[in-house]
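A single protein chain has been omitted; all remaining protein chains appear in their positions.
Coming up: chain A.
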Amino acid sequence: MTIFNKIITLSKQIASSLLEDKGFSVLEKSELFDKVNKEYIIKNLTDESLIKRRLRLINQVNKKKDWKKVKSKIDVPVRSIYWKYAVAALLLIGGVITLFINQPGDIQRFNDPVIVNNKILPGEGKAVLTLETGEVIVLGKGVDIKTENASSNGKELIYNNDPSEKLTYNFLTVPRGGQFQLTLSDGTKIWLNSESQLKYPVSFNNTQSRQVELVYGEAYFDVSSSTKHNGLNFKVNHNKQEVKVLGTEFNIKAYKDESNIYTTLVEGEVAVSVRGINKVIKPGEQSNFNSILNTIEVSNVDVFREVGWKYGAFSFKHKPLKEIMVVLSRWYDMEVIFENKRYENVTFNGTLYKNQSIEEVLMLIKGSINSYEINNKTLILK
């Protein structure tokens, strides 16, 4: 790593440590600076008058105005007109396009994408509630509903806390391009990711362990502690595995089109059982059950990367584009076609915010693809 990279990493570490009230120990241990410079850095980051002076200077910089100055100097209009004509000309000669694009030459920039009737949008809060009577209610933006046992403001569905002896079940189904939050009658909070379904009792009785079923998809559970419920534990079933918990936060990912079930523990302790095998996992660990090989493995993971979706972001590390696109296709409700199969295994690092448009997302990977096409809800990587 170059010194500069080390410096950038150090800056990030100092920033997070300061924000989390953990002081300057990272800087103090660093070998990149001597004592005098360390003190200089600390003073500049914590001294009120120095911080104020910096903010005053920042306020004297007019980014918008200065960007206009720079833009006027780099003659963008000329360049963009040139590209428009070039693309128009290429469209006229049709069949030659592919050949031309594949020719390395003086074209260094990414080819303008073809976008026809783009219907790919970021997901939003939406879900379908199926009541014990079989009645179906569509939940989403602007839909305020109140049933006998629950109410929703369009983003979240909350059950009333009244125990009953008889267990009746509701289903909450989140489609592709959706997400939804749910509070069960025992106070347990559940976040459902796109293309997921959960079956749960309308209310729990106070004698049996609390049980819900993740039918498919991904869900984050913040389970209300068993100490508040006569010591009754909480179980999340799935047709292939069962997770037993006492009050904790964890994430289960069990998509229909994937052969692995991932259970990631954020806080507390859970026991995952699959076909008679029990595995206890600790915070920061993830169990991975492979239903084809019939194996279960526990490993350490970067928890916040795994559950970033709950916080409005998708975070990837060394992930092949193919896997990234599986995640994105659920959120943007789109079909992705790799016209060039070589892209499938290009790996990326980074974070995407869930409110970004698909075109913004694609801008970020355009360095490794030649172009793309959007047609209705289909994305083709060329």
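The working rule: a contact is a pair of C-beta atoms (placed from the backbone, for glycine too) under 8 Å apart; a residue touches a chain by one contact, two chains touch by 3 or more; residues count from 1.
The rule is simple: contacts and distances are computed from a predicted model.
The complex has one chain missing from view, so what does its UniProt entry call it, picking from "Riboflavin transport system permease protein RibX", "RNA polymerase sigma-70 factor", "ATP synthase subunit a" or "(4Fe-4S)-binding protein"?
Per the UniProt record, the undisplayed chain of the complex is "RNA polymerase sigma-70 factor".
In the whole complex, not just what's shown, which of A:K155, A:R176, A:R305 or A:K377 touches the removed chain?
From the options A:K155, A:R176, A:R305 or A:K377, the contact with the absent chain belongs to A:R305.
Of the listed residues A:L18, A:L167 or A:I337, which contacts the missing chain in the full complex?
With A:L18, A:L167 or A:I337 as choices, the missing chain is touched by A:L18.
List the chain A residues touching the unshown chain?
Residues touching the hidden chain, for chain A, are 2-5, 7-8, 10-12, 14-16, 18-21, 32-34, 37, 40-41, 44-46, 48, 51, 54, 57-58, 60-61, 63, 66-67, 69-71, 73-74, 76, 80, 108-110, 302, 304-305, 308, 311, 313, 315, 318, 342-343, 345-353, 363-368.
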